[in-house]
Every structure is written in C-alpha cells, then in structure tokens.
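One structure, pasted below without further comment.
As you look at this complex, bear in mind that one protein chain is not there, while each of the others sits in place.
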Amino acid sequence: MSTVVAPSTMRVTSARRRTVTRAAIFVAMVIMAIVMLYPFFVMLIDSFKTENQYLAGHGTSTQSWHQLTTTMPVYQQLLNSTIVCTASIAIILVVGVMAGFAFAKLQYRFGNLVFLGMVSAMMVPLQAILIPEYVNVAKFGLTNGYLGAVLVYAALGTPFAIFLFTTYFRRVPDELIEAGICDGLGYWGVLWRLALPMALPAIATVTVLQFIQIWDDLLVGLLFLQNPAERPITVGLAALAAGRTTSIPQLMAGSLVSALPAMIVYLGFQRFLVRGLTLGIDR
Amino acid sequence: MTTSPTLSLADAPRRARRPSTSLLTRRRRRVGVLLTVPAFVLVGLLIVYPIGQAIYYSMTYWDGLTTTWVGPSTWWQALNNPTMWRALENNALLLLSVPFALAIPLAVAVMLHQRVAGWKVFRSIYFLPTAISWVVIGLVAEHFFAYSGTLNSLLGHVGLSHVHTDMLGSESTALIALGITFVFSTIGTNTMIFLTGLATLDTSLEEAARIDGAGSWRIFRHITLPHLSRFIQLAFVMTVISAFSALFSLIFVMTGGGPGYSTTTMEFLVYQTGFNQSQFGTAALYGLILFFITAVVGIVQLRLIGAKD
Partner (left out) sequence: MAEIVFDRVQKTYPGGVTAVTDLSLAIAEGEFMVLVGPSGCGKTTALRMVAGLEEITDGNISIGGVVVNNVLPKDRDIAMVFQNYALYPQMSVGQNMGFALKVRNVPKAEIDRRVREAAEILRLTEYLDRRPKALSGGQRQRVAMGRAIVREPQAFLMDEPLSNLDAQLRVEMRTEITRIQRLLGVATIYVTHDQTEAMTMGDRVAVMRGGLLQQVATPQDLYDHPVNEFVAGFIGSPPMNLIVAGLRERDGSLVLSFGNQEVTLPASYRSSHTLGPAVGARVVFGVRPEDLQLATGDDHVRLDATVDLREALGSEKLAYLSFGDDAGIVENEAAAEDGPRRRRSRVVARLGARADVHEGQRVTLGLNAAHLHFFDVDSGASLRDGAHEARS
C-alpha cells in the first residue's frame, strides 16, 4: 500500500521544488543581467549630465552630447571605422571563402600543409608581429590612408575565417559538386553558384565576429591610422580619455556612440552566431 | 564481347600502367591552387614573413633612426631586464583570474541551459559586453574603480565606507582591478562556448541517469562535465591567449601600465618599448617572447586534446 501512496507525494514535492528552483534561477539571471548591463547604465546615466552635474552626483542635461561633436570629430571617426571595417571584412570574406572551399573540396599536392599553416597562423598574437608590420607598412607609405590598416586587419582575421569556412564547406555533399560538374560548371562556377549560397550562415558568423573584432580594436588603429582625419572611433575615444581636460560625461557619450553599432550588428546577427559557433566547435 | 567466368586477378594480363591524370583532376588541382593563392599571399606577407623579420629585428639595437646588428646578445640583455620579468610576472598573476573566467561562465551557461522563461533575452544581454570595445569597458571600469567612483559609493551605501580604496592608484590592487575587468569581459564569450557545449549534450544520457536515481549534482559531475571537457579546454586556451594578447586596450585606457609597472603586461610592454621608448629591437624581442608563450600554450593544449581523444 505504501508503494501506491509514495509516488504521488513524491511527484507533488518535486513539482513544487522545481518551480522554486526555476524562480531562483530566474532571479539569479536577472541579477546577472544587471551586472552585465552595468556599463550601459553607467554610460547612459553619466552621459546625460554636465561635468558639474557629474561631479555633484545628480542632475541631467544633454549638454555633454551637444559638446561631443566639438571635442571629438565623432562623425568622421564613425565613418572611418565603418570604412575600415567594411573594407577589411570584404577582403576577409572573399579570400576566406575562396580558400575555405579550396581546402575543403579541391585537394591538391601539399594542400593539407598549406591549410595547417593557415590555421596555425591563428595563434600568432598581434604584438609579436607588430613591430615588423609597422616598419613594413611605413616603408610603403601606407600609414597614410586606410589601406595599411585594412590589410593588417584582413591578414589577422583571415585564418579564423578560413578555419570556419573550411569546416562549413566540408559539409557540402560531394555529389552536389559532381552534379554541378556534370551540368557544365567548372569548379569556379561550383563555388560561386552552388557552394556559396549554402554558406550564408558561415558568412554571417564571420562577418559578425570580425566586425566586433575590428570595430572594437585599438592597437592597430592607434598605429596604422595615425592621421587624425582617419582615426577610427576607438582611437578617438582613447585619445579623448588620455587628454587632461576631458569631461567624463562626454567620454561616456562618446563610448555609447562607439558601442552602439557593434551592439546593433551583434543583436541583428546573433542567430547566425550561435549556429556558426556550433558548427565550428562541434566538428 | 565475351563473358568471363571467374577470372582471378592472377590471370589478368600485366600491363604497364601509364600514369594518367584526367583533365578533371588537373582542373580541380589548378583551381584549388589558384583559390588559395590570395590567402597564402595575404597571410604569408603580413603574418608569416613579419615573424621572420621580428626575429631579425630582435637581434638589433634600433632606436628608430639607426639600426645596429648586435646579434643574440640582445636576448641575454632582455632576460636580464627586470622590467620584462615584471611584465611576465604580471601576466602570470593575471592567469589567476582564468579559473574565475571559466567558472562563472560555466555557472551562467548551466543556468541559461535550464531554459527558464526569457533565457534567450538573457543570453543576448550577457554577450553584449563582449560586443562593445574593451576601450569602452576600460573607461567604465576606470570610472568604477576610481576613488570617487562607483565601487566606493556602493561600499558606502552598504556601510563599509571605511574600506574606500583607490584600486587603480595603488600598486598592489591595480592588477586586481584589471583582472576583475578582464573576467567581466570574457564572461560573454565563454558563456556562449559552454552553452553551445551544453546544447550538444545528449539529453537521453541525462534522462537515463535520472531514472537511475541520480541527483542533479551527481549528474552534473559525471555526465555534464565530462562532455563539456572539450569545450572547457577550448575556452581555457582562448582565455589564456586572450590574457596574453588582448588586454592592451584595457591597460591603455585604465592605467597606462601603472602605477609604476604594476599593470604592465607583455602585450603592453611591446607597445611601450617600441613606440614610447623607440626601442624597436627590444620591442620585437618582447613580441617574440609573447608569441612563444602563446604557441606553447596552444601546442600543449593540442597535445592534451589529442591525447584524450
């Protein structure tokens, strides 16, 4: 008789406990969210103060926002960041897709070796090659203009892109490629007309990750885009922070402006990010 | 056309096999090579070649104007430079934050994995700080840790105003502040990695264990964790490499390497030596040391992963 009674009481208890647990988890997630969102709170609140209000600790005003454009050429810098990001990502995508497809499906002698070389280039930290890189770029006069920085960003981002694209293209069935061949395409045509449309999620993933990486980068911009007219926004922000007379609210306003595009791109593409990472890691 | 009854291969006439590569194979190889050339050139010129150059530069004395070949003795000099050791020491101390940078995301990922209402929104929120620049985070962090900053006011509200610190102003605590900020920044990425790992876990394993009577903690320890080991390793490698190369922006904005050299890590030292002190040769050398460290970490990890699989 007790065996008949026990299961039902057990069920009730665990259901209640489950709800409590879930509620606790929810609370914990909210707390975590507050912590993670803290920088944004700060930026929002503090940017809407004047210097004095900030020091005093209360008050709101949009003055710092108005002043931002005079202290820092925001629009110009945003434009610079956009140009550099777009150009670098374009190169990374084109070079990466081509190489990824080749490594995945077009075997040739020593191909595997080259692939290994590409992938291990992922492990090279920027600082290791920074000095020679700077010297080379300066020698070719490329510290003026975007090209130098774009090339550096492209070179840094390509290995990872190749890694992801190769993994992705490996999943394209060989039969599909053979069907394309029989239908009259060359391998070049197979890549652009058949394989590429299937790789859109991977492209989105690479785009998001590289965008965040390049948009948020400081070091390359600092060294390779020294012309103030070409400064990306991160460098502008850092310069502002290093200045003696900078007001914190303005700095916060500038930070918000800098952070917004990356956030928007991330939020817009995050579906692909999850899918792409799953593919890349789960091999 | 003859029907051939049970011919054995021994009966087949021996013929000289002329090596034939079909047109299709040749085309495939050609296109394969051509498609990899741009990547090869880009990465080769801008990443591989500079490494060689760095090795060369590291053995010169170079102040931006004149270059004097000195030879490997520069390496001995560097090894005797206390600043470099300080930087390495700082890097090593920062590694102490790695366990936190792994444990917290793990907990968060497990939490998210429970799929409590709204978890997708929370997931987006947790990754948001990763999307914004370390420069921005650094600025906010500096503001947080400053003497007149938020940390102190929080402590004040809680009644601990006597504990007011100037974390960034004191040598002993600046690095800790840096470490905390570093952990904060990597939570998003690592959470994502672990969440992916949890998503690939076969739920039937978990269910079988529950039927067998295992409690949640036991399930976590014996089923979830082993499956996640691959992802933990990946996160570990990425976090460590990040700790050695990605902190530049934070340091630049938060402390500028100071006070003193207490927050100067190798990646910052390269910049400082090269561009503030114009000692390109030495800077190149420091860069190489950095590369060496990250390469070792990467290879060791590969061995470990390879051994396990």
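Per-chain numbering from 1; labels A and B assigned in written order.
We adopt the following convention: contacts are C-beta pairs under 8 Å (C-beta built on N, C-alpha and C of every residue); 3 or more make two chains touch, one makes a residue touch a chain.
Note that the structure is a prediction, hence the values are computed from the model and not measured.
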Original post:
Which of the visible chains would the unseen chain be in contact with across the whole complex?
Top reply: A, B
**OP:** For the chain that's not shown, point to the residue among B:Leu23, B:Val158 or B:Ile211 touching it.
**Re:** B:Leu23
Original post:
From the list A:Val94, A:Leu142, A:Leu194 or A:Ala239, which touches the chain that is not on show?
Top reply: A:Leu194
**OP:** Pick out the residues on chain B that sit against the missing chain.
**Re:** 1-7, 9, 12-13, 15, 17-18, 20-25, 27
**OP:** In the full complex, which bits of chain A touch the chain not displayed? Write them out.
**Re:** 173, 175-176, 178-185, 189, 194, 197-198
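Criterion: only the chains that are shown with their structure count from here on.
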Original post:
Any idea how many Å lie between the Cα centroids of chain A and chain B?
Top reply: 14
**OP:** Sort out for me which residues of chain A touch chain B in the complex.
**Re:** 22, 25-26, 28-29, 32-33, 36-40, 42-43, 46, 91, 94-96, 98-99, 101-103, 106-109, 111, 114, 117-118, 121, 123-136, 151-152, 154-156, 158-159, 162, 181, 186-188, 191, 212, 215-219, 223, 234, 237-238, 241-242, 248, 251-252, 255, 258-259, 262-263, 265-267, 270, 273-274, 277-278, 281-282
Original post:
What residues of chain B sit close enough to touch chain A in their complex?
Top reply: 24, 27-29, 31-33, 35-36, 38-40, 42-43, 45-51, 53-54, 57, 108, 111-112, 114, 116-119, 122, 124-137, 139-140, 142-144, 150, 187-188, 192-193, 196-197, 199-200, 231, 234, 241, 244-245, 248-249, 252-253, 256, 266-267, 270-271, 274-275, 280, 283-284, 286-288, 290-291, 294-295, 298
